[in-house]
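With one protein chain withheld, the remaining protein chains of the complex are depicted in position.
Labels run A, B and C following the written order; every chain starts at residue 1.
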Amino acid sequence: MPLTYTTSQQTFRQEARAWLAAHMPPAPLPHFDATRDGFEAHRAWERTLHAGGWSVVSWPKEYGGRGLDLIEWLIFEEEYYRAGAPGRVNQNGICLLAPTMMEYGTAEQKARFLPPMASGEEIWAQAWSEPQAGSDLAHIRATVTQEGDELVLNGHKIWSSRAVFADWAFGLFRTPGSERHRGMSLVFFPLNAPGVTVNAIRKMDGHVGFAELFLENVRVPVFNRLGEDGQGWHICMATAGFERGLLLRSPARYQQAAARLVALYHAQGAAADPVLGQEVARAWMNAEAYMLAIYAMCSRLLAGGKIGPEASTNKIFWSELDIHLHRTALALLGPRAELLPDAPEAAHDHDWLDGYVFSLAGPIYAGSNEIQRNIIAERMLGLPR
Amino acid sequence: MPLTYTTSQQTFRQEARAWLAAHMPPAPLPHFDATRDGFEAHRAWERTLHAGGWSVVSWPKEYGGRGLDLIEWLIFEEEYYRAGAPGRVNQNGICLLAPTMMEYGTAEQKARFLPPMASGEEIWAQAWSEPQAGSDLAHIRATVTQEGDELVLNGHKIWSSRAVFADWAFGLFRTPGSERHRGMSLVFFPLNAPGVTVNAIRKMDGHVGFAELFLENVRVPVFNRLGEDGQGWHICMATAGFERGLLLRSPARYQQAAARLVALYHAQGAAADPVLGQEVARAWMNAEAYMLAIYAMCSRLLAGGKIGPEASTNKIFWSELDIHLHRTALALLGPRAELLPDAPEAAHDHDWLDGYVFSLAGPIYAGSNEIQRNIIAERMLGLPR
Amino acid sequence: MDFRFTEDQLMMAETARKLLADTATSAQLRTMLANGMARDDARWTKIVETGLTLTMLPEDAGGLGLTEADFVLIAEAAGYAALPEPLVESAGIAAPLLAAIAPAHEVLGDPAATIAIGHAINPYVADADTAAALLLHHDGATYLRRPDEVRLIREESLDPFRRLFKVEWEPSGEPLSAAPDLWSDALDRGALFMAAQCAGLAQRAIDIAVDYAKTREQFGKPIGAYQAVKHLLATAQVQVEFAKPVVHAAAIGLAQRDVFSRARISHAKIVAAEAADLATRTALQVHGAMGYSWEVDVHFLLKRALALNTAWGGPGFHRERVLARLRAAPAGPEYGFAHAGMEA
Partner (left out) sequence: MDFRFTEDQLMMAETARKLLADTATSAQLRTMLANGMARDDARWTKIVETGLTLTMLPEDAGGLGLTEADFVLIAEAAGYAALPEPLVESAGIAAPLLAAIAPAHEVLGDPAATIAIGHAINPYVADADTAAALLLHHDGATYLRRPDEVRLIREESLDPFRRLFKVEWEPSGEPLSAAPDLWSDALDRGALFMAAQCAGLAQRAIDIAVDYAKTREQFGKPIGAYQAVKHLLATAQVQVEFAKPVVHAAAIGLAQRDVFSRARISHAKIVAAEAADLATRTALQVHGAMGYSWEVDVHFLLKRALALNTAWGGPGFHRERVLARLRAAPAGPEYGFAHAGMEA
């Protein structure tokens, strides 16, 4: 009940803070979606994190973690964002695939895939969407057929984040002839496997973070299927709940951005527009509210609870608060808001513009906010489909 | 092209202003929905207006109007609201039924119904909705059957505004067995006709402005049907366009309210919250924007244009601006906002609270804003049904 | 760090919810109005018997000695029920003020008696006429008066169950206490419990609207099957979901009495009032004309939400407290829970 940290939690925070202070890259790394160099610099950072035991603090020790609980994970995230540490290039693996693998994977699969994920040796892309199946994943067409000990993958995936430079991807495939939610499997494949073609897609910011993938008779061992044949939809939905609900967007991310926003506002002194002051206060409150909701959720999970459809409320809330926060920063910057980071007069405290553009994708990815509202209405409120 | 009034328009404005100054009731009239006394006081005011030739300025002279055009109507409305003159108790007749009757009525119908409407001798209620047909008018069940020269009406109408005290009502009825949009007729009936039962419905403000009507073998002459048998839906949709698009909500109404809001804000002097100043500016801009859009629409209509689905954008805009304007006033009033008008410390410049509560109905009546957005999407933008 | 309520707290809240669901039904509220009743004695007796008025009284004043974190869910339940009686103002806000000054005061001896409170932030005093005593503020000091010792001028609220009075009185004689901090504490409790009521009534508005949307049909299907209606209600529910944890954390942290805890209370007040506003207006829109009628309960909630928005500080006042916290101390992930950041 009391909202205070235990001594051991405080000690853990101190340890994280000290390690980060000692190991932070001296200068910001180049963007991991912009160039191979940026990507590899982030992989190196993952390796550094792993060497210190910080890459996956909540995982079991045998896979490279510390076996810590969700509250300690939140504390680590707070220190991580406080330090301004680099973005996590292996987030698709660590936050999306790993929780699912922990639950549905065999011991052999975990032993094979989790340690190199933790160390950054293998970096993961996701491959959910297809050109005709964005929000509507039940319409995916990419196929998997079993031939002996091998799975043969065919199809066309798109909006595959990190796939331009990553090593592995995981995606949904269906048995030929199966329909809707049936006959799907979640399968991993190396992005350099014969038959995989990776075409970069430029995002509106000019970076190449997405790719479309063409798979032509890509052969992987049956070992690369998570769960049983046909269990893919079920497993995928479990992942989606974690993605939306908790792991994808740590509250500390927004608290740190809100703190920078407050500083930007205060730096304007008496000249600051009180109308924008209201928005600054709002952005800070939003970040705090999200933090409190996540602490409450983690407390429930620690006590044996499950993530339900309320995960969809999280997704809506963080995606909207992120846009609002960055819009407020741009409003404070006035005519400098539109300048790219390399422009001589661009704001140098933070790349607010890039953050804004990124935030605009929030209501789209991880299940569009329209879909999330449907889920809330139907599964939380019980309205008819 | 130039946005200036002609000399004759200016003269007309002056004439209206002078007449209103000379004839305005010395004190505000009691609400026409609250009591029979209030209703009759408003009827008397309609009579006064009519005696001066001001009750229906845009109607042809033969029915009690001045044969003026829409721009002159707007000027009259501006002066009317500027003077703070009473609400128009016969609005259902003058603004909704009359334009339709002008277009679809026979000469005999016009001669019979329009003059007493103009004079306030006969005050009209509308009777569209039914318990199972609110937004979905095609589902109405009330029936009309012809027996010789008579129509026999049966059914149950609801949310009939003004019907508690009014003299006449107009509503949609269908031939028994007809479906959807077919077989409907628009029929007038006296509210004191045998077989009509009027049950008052209290609104959330405690007033009785609505009624539900039970019609049991109500007999009216065939003369009381507007247009041909079965033409009712078509005629009704034409009325709806006028209701939403133009006549129901004169821009002057909001300009006058905005001016009062500005005065309320300025009265707070240096203590006024600049955050609310922004909302005050917004409320004023909204009223101005609505006025400009209506002037543009009236200019097009005068040049031979028609009201199309853009009428739905008007409905959304005025209903939302009205709520915003009154919310802003309540915010300025702070803890006094909740006081009823008779409370000693209630605001006396204007009944902001009643205006707010009334504004909340705006997104509901005259076709809910959800329905209006459907219309805009499907008929203006061409999106599939 | 475990941000959950205890079993005891949840059980007491559930008891309160059930009691109010059974005794503050729509029919009972309407009977009160029809008869001009200020209080439903049967309901109030049950509330008192259940011990709800004793929650936050110290044990030496005959109370249960519990805290704001114990009472906050009761306040939520009162909001959910649109409770007419001043349980929250009296037992949650006023009684602890009197108990902090004079735990043995005779007024505290009767658990059925209510106490009204006249804080400077509220120009009107709620339920002053039915109170056994009024706690009045003057220049930082606390005075106690019986209703018959002051002049009460009724200021009628839109909310038919809210009995507001302007109180005319003279601050003569010895005050009960001269300590202004007590009033600052009362403001914190006041804002917090208004927020809790708002959170409760917001959820009630959504629940009512959901029930209606499941059964009301238009164009051949329940209106709740339309995406427009779904999204209106989902949006309101999202606001509630991110107001409640703030209200709860504010209750748990109130005792800190610092710039951090005050900002959280103000945050709670702002967002819970907004959630109540949005949820009640959404419920009205979903109900259509039906919601605008007197016969459906939506308007009770809508009016209560409007009134509570300015009670114990409006949005501007509380925004300023949030901004004061941002000026006073750094923000950032390590300051999520006050003093959680290390001084390292």
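Note that contacts are C-beta pairs under 8 Å (C-beta built on N, C-alpha and C of every residue); 3 or more make two chains touch, one makes a residue touch a chain.
Because the structure is predicted, anything quoted here is derived from the model rather than measured.
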Could you list, sorted by label, every displayed chain in contact with the chain left out?
A, B, C
Among listed residues B:Glu121, B:Asp136, B:Asp229 or B:Glu310, the absent chain is touched only by B:Glu310
Of the residues B:Ala41, B:Met291 or B:Ala337, which one touches the chain left out of the display?
B:Met291
Which is it among B:Ala281, B:Ile307 or B:Leu340 that touches the chain not included here?
B:Ala281
Go through chain B and note every residue touching the omitted chain.
1-6, 9-10, 13-14, 17-18, 71, 77-79, 81-82, 251-252, 255-256, 258-259, 262, 266, 277-278, 280-281, 284-286, 288-293, 295-296, 298-300, 302-303, 310, 313, 316-317, 370, 372-374, 376-378, 380-385
For the chain that got dropped from the picture, name the residues of chain A it touches.
129, 132-136, 139, 158-159, 201-204, 206, 210, 273, 275-276, 330-331, 334-340, 342-346, 353, 357, 360-361, 363-365, 368-370, 373
Touching residues on chain C - with respect to the absent chain
226-228, 231
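Just so we're on the same page, only the chains that are shown with their structure count from here on.
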Going by C-alpha centroids, which chain is farthest from chain B? Tell me that one.
A
So what's the Cα centroid distance for chain A and chain C, whole Å?
39
Residues in chain A with touches to at least two other chains are numbered 278
If I count partner chains per residue in chain C, which residues reach a count of at least 2?
229, 319
